[in-house]
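All protein chains but one are shown in place.
Here is chain A:
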Amino acid sequence: MLLRGLTWLVLFQLLGTAINHLFLSMLPGPIIGLVLLLAYLMLRGEVSAPLSEAASSLLRYLPLLLVPPAVGVMVYAADIAADFWAIVGSLVLSVLIALAFCGVLMQKMIARQARREEKP
């Protein structure tokens, strides 16, 4: 079961890699694979058991898989030090702005939709 689902995921990623190479060089292969799989799921209208098992097993260990690439920061210590305050400042401010903005906007939109549904 797990292996069959895993095979599907690998197939979609390889398909994405081929498309990346042929037509869409600005999109990474795994992203194209993700979009293709999403389109496939929407067409089928359900997630098959093997696919759901493979996806949830892999995603459970996703944080672990992210550790080795993150360790790469040790090579960029100098770049971080050079722009330290610019990085911290823009990350902190932009996440706070985005949070407040999205929250207020979504709440306004929901209220507007509710008003519209009451009217007719």
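The criterion applied here is as follows: a contact is a pair of C-beta atoms (placed from the backbone, for glycine too) under 8 Å apart; a residue touches a chain by one contact, two chains touch by 3 or more; residues count from 1.
In the analysis below, contacts and distances are computed from a predicted model.
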item	value
Chain not displayed: protein name in its UniProt record ("Regulator of SigK", "aminomethyltransferase", "Murein hydrolase (TIGR00659 family)" or "ABC transporter ATP-binding protein")	"Murein hydrolase (TIGR00659 family)"
For chain A, the residues touching the chain missing from this view	6, 9-10, 12-13, 16, 26-31, 33-35, 37-38, 41-42, 47, 51-52, 54-56, 58-59, 61-76, 79-80, 82-83, 85-107, 109-110, 112-113
